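All remarks here apply to the structure that follows.
All protein chains but one are shown in place.
Lettered A and B in written order, each chain numbered from 1.
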Amino acid sequence: MGEHNPLLDIALRLEVENLYARYADCLDHGEFKDWPDFFTEECTYKLIPRENHDRGLPLATLAFESKGMLRDRVFGISETLFHQPYYQRHIVSGVRVTGEEGGHILAGANYLVIRTKKNQPSDLFNAGRYIDRLVRSNGRLLFASRLCVFDTELIPNSIIYPI
Amino acid sequence: MGEHNPLLDIALRLEVENLYARYADCLDHGEFKDWPDFFTEECTYKLIPRENHDRGLPLATLAFESKGMLRDRVFGISETLFHQPYYQRHIVSGVRVTGEEGGHILAGANYLVIRTKKNQPSDLFNAGRYIDRLVRSNGRLLFASRLCVFDTELIPNSIIYPI
Partner (left out) sequence: MGEHNPLLDIALRLEVENLYARYADCLDHGEFKDWPDFFTEECTYKLIPRENHDRGLPLATLAFESKGMLRDRVFGISETLFHQPYYQRHIVSGVRVTGEEGGHILAGANYLVIRTKKNQPSDLFNAGRYIDRLVRSNGRLLFASRLCVFDTELIPNSIIYPI
């Protein structure tokens, strides 16, 4: 990371892991109103099928470009989108800080989201990888961009909550 | 955690990850007789449905309050509980050290336990989160309390081995 101080590299890596853990906790606890606060005002959040991402096709299942749009989504989840509630459980592994570019820290990880509906067994809901750009603001790391590139086909219409 | 030495915070976080990895190894290898030694003499181990935990309902699927009770459970697993053996595989992510309280280190993580029965495909057996209180004793971290709060319904009666 150009710092040449190994302790700083280690501290950054663990800070990113901590950010990912807090993000997962927020969603797994269903505290969707806090979700936009993980992002900068102008930001990108996209949920993209892997096939589209790998081919450079722009079509995303969800695409939001500001914190305001994220808040609208949360309102939709809470108030207008008809859906059966379900639990999410995020398992995140292979967290990596891969570099810096244009003032952003580049990072990523693999993820698996397990879904549990009432009175049903848990299932593999969505698996894929996070591709992130992070910035530091008032001492906290925020997402300038989070792409969720998912392997799992067949289920995009049923994704109600953020991944 | 109040140490103001970032290296100590980092060392503690990695020590907790290591504890969780050794705990998982113990159970995944089926070395149940070693499982009570991860706990203090007086201790709490509970397996609780998420719905009960979130509503503050005390009803737990399993609840043990001492190392002796944990040893009784291990005896039961080995000698008296009728069950078909199965393999467990723990996947633990999002390990966090969140603070200190009353001499305990507060920590937690998300977990997924994969079960494999003889001649059957692996399945998602139990997913949830660990909520832990740790103490240091003779240089080792021990569990004063481990709550396993699980999302997965429908399966509690079939949980034989510790999670």
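Assorted remarks:
We adopt the following convention: contacts are C-beta pairs under 8 Å (C-beta built on N, C-alpha and C of every residue); 3 or more make two chains touch, one makes a residue touch a chain.
Being a predicted model, the structure only gives us computed values, none of them experimental.
Although one chain is not drawn, the whole complex shows that of A:Arg13, A:Arg71 or A:His104 it is A:Arg13 that touches it. Residues 6-7, 10, 13, 50, 91, 93-96, 109-110, 112, 124, 126-129, 151-155 are the ones on chain A that touch the missing chain.
Although one chain is not displayed, chain B still touches it through residues 7, 10-11, 14, 18, 20-22, 24-25, 28, 87, 89-93, 112, 114, 116, 118-124.
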